Every structure is written in C-alpha cells, then in structure tokens.
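Removed: one protein chain of the complex. Kept in place: all other protein chains.
Now for subunit A:
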Amino acid sequence: MDFLTPTTWADALAAKAEQPDAVPVSGGTDVMVEINFDRRRPPALLDLTRVPDLREWTHDDDGRVRLGAGVTYARIITELGRTLPGLAMAARTVGSPQIRHRGTVGGNLGAASPAGDSHPALLAADAVVEVASVRGTRQVPVAEFYTGVKRNALAPDELIAAVLLAPATGPQQFCKIGTRNAMVISVSAFGLALHPGRRAVGTGIGSAAPTPRPADEAAAFLAGELDAAGLWESRGPLPEGLAAEFGHRVRAAAAPIDDVRGTAAYRLHTLSVMARRAATWAWDEHRGADARRAA
C-alpha cells in the first residue's frame, strides 16, 4: 500500500488526479477502522494532514465561514460554538474526546454515512461543500452532496476542500438519539436552524433514510405558518400545536429501516419528538424568552 504525503493543496490534488483510487485520510477515524477491520485494502492512502490550508477556517468574501475540510470537531466546539452553534452541538455528540480531537467534518462528508452527525446540522444551515480537483473548484449544496448510502458527489479525482456556512443569524438546534449517554452512533438525529433574516427554516434528518436529507416540506410549512401569523416580527408565542404539527411533518419526510440499533417505528417517533422539542427551544430562544443553550 502506497502512502502519499503531499504537503500542499496543489500537490494533494495532483496526487489524487494521478491516482484516483488513492483513499484520502484526514483524521483517519473512519478510514483506519475500515483498514483495521480488513474491510478495505486501498492501493494507496493519501494523507491530507500535512496540507495546512485544510486545517484552517476563515471568512470568505461573502462573510461565510470557510471551514477547511480538516478542521477537527474539538476545534469547532471551542472556536466556532457561537458562529456555527448547530454544527458545534452536533460536534459535541461525536464519539469520545479522542475521536473529536481527530475526526473532521471533511471526513464525515467523505464517509457520507446516513448516521454522520454533522450532516443534519449542515443541511439545516444550508451549507455548501467546496470540492476541488486539478480541473478546478466547484460548490455543491450539501443536500445534493449525498447521493446514496455512504456515497457522495465527489468525482474520482476530487477532494473536499472546505465547507461554506453562513454564520448563524438565528437559533439552531441539534438533537441525537442514542441508546447510551455518550459514544454512540445515532439511532436518529435532527438539525434545525431558524433564519429570521430570510424568514426561513432549515432542517436536516439523520439515520432515518438512505442519505441524510432535509425535511423541506416541514420547513416550508413552519416558516409559512410563522409568516402568516406575523410571528417572525412579533416574536409572539408559537400557536398551540404548531411545533407538534411540524414534528409530524418532519417524521413524514423520513424513510427509516429496522436495524440492530433501532426500529423504523422508533426512529419515526423520535424524529417527531425531537423536531417538536427543537422547534420549541429554537423559538423560545428567538423570542428571547429563554436563553438556554446547550451546556
């Protein structure tokens, strides 16, 4: 097995173009598990940890955060907790301290598991994935990035450069169900973002369909109801039953299966509860009535 060690982004892209079957490694928390379990024997590994640009986050010209693909969860939690609260909440639920110190959002996108925890938060925040190759750079809205179970929109010669996210302009929430209180793969997960500036709602569902997916109809419904009642401006209380109805609609957007981690029925049920609760918390926060944030 070859071990390729580019130290610049240009070299990394060149290496990937030359050897498209080389498997990129960032934190290695997915890749090394697969290699250890003998599930995968790639002809080459492309080590991205020596490419400095990937490990940085900056602001782009549009004021968005440009989160390098190799920024770890631990740094997202400590450095971006206010700017990207939904993603930071998701990051807090990932694995253990060791995993959060190595694992990256780029790796989560690369693996594209329906259970990846960053996905619901990225979907809710309308993130854009910046992918690159020697042929150039393109921007893929995250909802289009997931193409199937553990498959993504990358061409064989492409790498993930960064994720672009607008700083939060409203409350964000992330909730995840697992059968123990830490170190657990999600049974189901839900991300929510309120975008008061554009009177929009963002959603993301995890572990309850072949890919992470938004609940667009539910989001449009909630945004529309808030709009119709003039609540975005008035910041009045949520009408009775609205959060619950939102929950039902989120549930309707999911297509889960039964597996060893949980039943489809439980996944659907928990999605509707999480969506209801998350909407309530987010709205409370928007109203300023409740400044509770995740600890």
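We take it that a residue touches a chain if its C-beta (ideal position, glycine included) is under 8 Å from a C-beta of that chain, and two chains touch if they have at least 3 such contacts; residues count from 1.
As a convention for this text, contacts and distances are computed from a predicted model.
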Among "Tryptophan synthase beta chain", "Xanthine dehydrogenase subunit D", "Chemotaxis protein methyltransferase" or "Amino acid/amide ABC transporter membrane protein 1 (HAAT family)", find the name that the UniProt record gives to the complex chain excluded from display. "Xanthine dehydrogenase subunit D"
Touch as defined at the start, partner being the missing chain; which of A:Arg50, A:His248 or A:Arg261 qualifies? A:Arg261
Residue in contact with the excluded chain [from A:Ile185, A:Ala209 or A:Ala252]: A:Ile185
Which parts of subunit A face the unshown chain closely enough to count as touching? 36-38, 89, 92-93, 96, 173-187, 260-263, 265-266, 269-270, 273-274, 277, 281, 292, 294-295
